[in-house]
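All protein chains but one are shown in place.
As written, the chain order gives the labels A, B and C, with residue 1 at the start of each chain.
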Amino acid sequence: MVVTPYYYATNITQDVLKRHYTEIADRSPIPIILYNVPPFSGVRIANDTVDLLSTHPNIVGIKDTTGSIVNLAESVQNAARNRQLAQQNKRFVVLAGGASSLLYSLLAGGSGGILALANILPNTCCRLFELATSGRLAEAAALQNAIVRINELVTAKHGVAGLKAAMDLLGYYGGPPRRPFAPASDAVRNIIKECLYELTAGGVTEATPSRS
Amino acid sequence: MVVTPYYYATNITQDVLKRHYTEIADRSPIPIILYNVPPFSGVRIANDTVDLLSTHPNIVGIKDTTGSIVNLAESVQNAARNRQLAQQNKRFVVLAGGASSLLYSLLAGGSGGILALANILPNTCCRLFELATSGRLAEAAALQNAIVRINELVTAKHGVAGLKAAMDLLGYYGGPPRRPFAPASDAVRNIIKECLYELTAGGVTEATPSRS
Amino acid sequence: MVVTPYYYATNITQDVLKRHYTEIADRSPIPIILYNVPPFSGVRIANDTVDLLSTHPNIVGIKDTTGSIVNLAESVQNAARNRQLAQQNKRFVVLAGGASSLLYSLLAGGSGGILALANILPNTCCRLFELATSGRLAEAAALQNAIVRINELVTAKHGVAGLKAAMDLLGYYGGPPRRPFAPASDAVRNIIKECLYELTAGGVTEATPSRS
Partner (left out) sequence: MVVTPYYYATNITQDVLKRHYTEIADRSPIPIILYNVPPFSGVRIANDTVDLLSTHPNIVGIKDTTGSIVNLAESVQNAARNRQLAQQNKRFVVLAGGASSLLYSLLAGGSGGILALANILPNTCCRLFELATSGRLAEAAALQNAIVRINELVTAKHGVAGLKAAMDLLGYYGGPPRRPFAPASDAVRNIIKECLYELTAGGVTEATPSRS
């Protein structure tokens, strides 16, 4: 998975991205996946660029963390049209970048997800995927809604520090985040702990925060 | 429905929005709905602000056109929590702002939508709503995906001009868009017409573009 | 002076702006001045667009509130080149949009300014203009630096409310700002008053806040 370049953001045009990914894909011994994450990188791979790159034989997918299901749906539909036009069997998978909309990404034609939340609630993420892909959509929707809050706490709201605190709470090794980020404060840690307890109490997740 | 103020965008803080909507709601003879549309207005009502305003007795909902289902889901969950805390029956409806993600908005707890697409395909929008709310989710998902392209053509891609061209094509009166926008070009008009034909041919919609 | 359209910001492309201003200029009985103020409107007239519009016989200038002197300098130089190419005498004036950089705008070739600060310190603004344009540049620079703080207080920091408070303090009629903005708080009013006293004490300005 290859993130966009991000320094000199104002000079990283769509043409720069096209050439950059093409050069990498031409030379990579293994297939590559694009990583489109404007909230972290400040650079966006436009859908027309994704459309063009999706036809490269060595580019097999994209992780879409644009935050827009519509954007993801358009990528899926463009890739399907290209496959039809080219009468080729090349696959191009579109992967959700966030657990808070995994169900919607799958309904929009996405193939799966690469999710921060899977670091703390892997079984829950798998269950959501299985419910969504086996047609148990009402159950999937209930589970999807149940995990929005914890997911936002360990991503958008408290970032890597929040995620690592949650890992610590659940008995994994999270440890301190890399600089420049500081470890989560006790206040944040308690909010996350309480949210995890509620999820277990509600039967949503199996994991329980440790006593520490 | 009351759009955010938008001129002097850099000075329109969340405090300004809180006071502005509170003053309007205090004096309005009828209940009001917030309209959060940063792509048009350049101003965003933050979720904490929505959360606070949702407790006002005369503010009964929001049209969320932020483009983020996660944002919409958080608004729904905040409002539900407030209702529980206050042990009151006040309703606060969250309405989808775009047809391309109506199903996902409904699954996330939204109550409906105020949709540009309903100007040209009202029956299709209603069918999607009914499928989604009657538990026929697989059919709803198929229909949802089928309308993404036409919806983007008449909103994000070609704006009001595209929507009005589609209305003309379907026998409604669209007419020219208000300035500063120009009528859609013939090329755009043809792309929209072709897309509408495909939808009818595919059995997605009933309406057929006129011969004009 | 004609501000850019600003609602539907994402659909207001440079092409829309070119046609919009051309239509207005074609029909206006008096010459027009473009107003480029992305911090307020969320829409930017790109320099290539200014360059093209500057050749229209009925467009005689631009108020540049982009916040970038380099942008302003480029507009000035483009207009000069066009004048030379066309061997015409048409003038195209570039006006500073902010008092905090009036001197630099004038040095970069600007012709003057349309300044919020002139509502409270008109003589000071005129003196700065005269010092800058009569070659007394060291004095101009000292004055320029002296007014940065008051100007930011009544524009970027406290907006229209700050400006109106300052007008009240100096014996003009400011009054309350239009909604959605609230009148400046007493704390803000005191900060502005203190800053105005310092300027008078330092001999920078003649005006003195009233005792009220």
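Things to note:
Here, contacts are C-beta pairs under 8 Å (C-beta built on N, C-alpha and C of every residue); 3 or more make two chains touch, one makes a residue touch a chain.
Nothing here was measured: the structure is a model prediction, and the numbers come from that model.
Of the chains on view, those touched by the hidden chain across the whole complex are A, C.
Within the whole complex, the absent chain has one touching residue among C:I69, C:A118 or C:M167, and that is C:I69. Checked against the hidden chain, the listed residues C:I33, C:A46, C:V60 or C:L107 yield one contact partner: C:L107.
Within the complete assembly, C:G98 is the residue of C:G98, C:G159, C:G174 or C:P209 that touches the hidden chain. Contact between chain C and the absent chain runs through residues 67-70, 73-74, 77, 98, 100-101, 103-104, 107-109, 135, 137-138, 141, 144-145, 148-149, 152, 156. Annotation for chain A: contacts to the undisplayed chain at residues 5-12, 16-17, 19-20, 23, 39-42, 156, 159-160, 179-182.
Heads up, the rule we're going with is that only the chains that are shown with their structure count from here on.
Chain centres here are Cα means. That of chain A falls 25 Å from that of chain B. The distance from the centre of chain B to the centre of chain C, with each centre set as the mean of the Cα atoms, comes to 37 Å. In terms of their C-alpha centroids, the spacing between chain A and chain C amounts to 44 Å.
Counting partners per residue, chain A has no residue that reaches two or more other chains.
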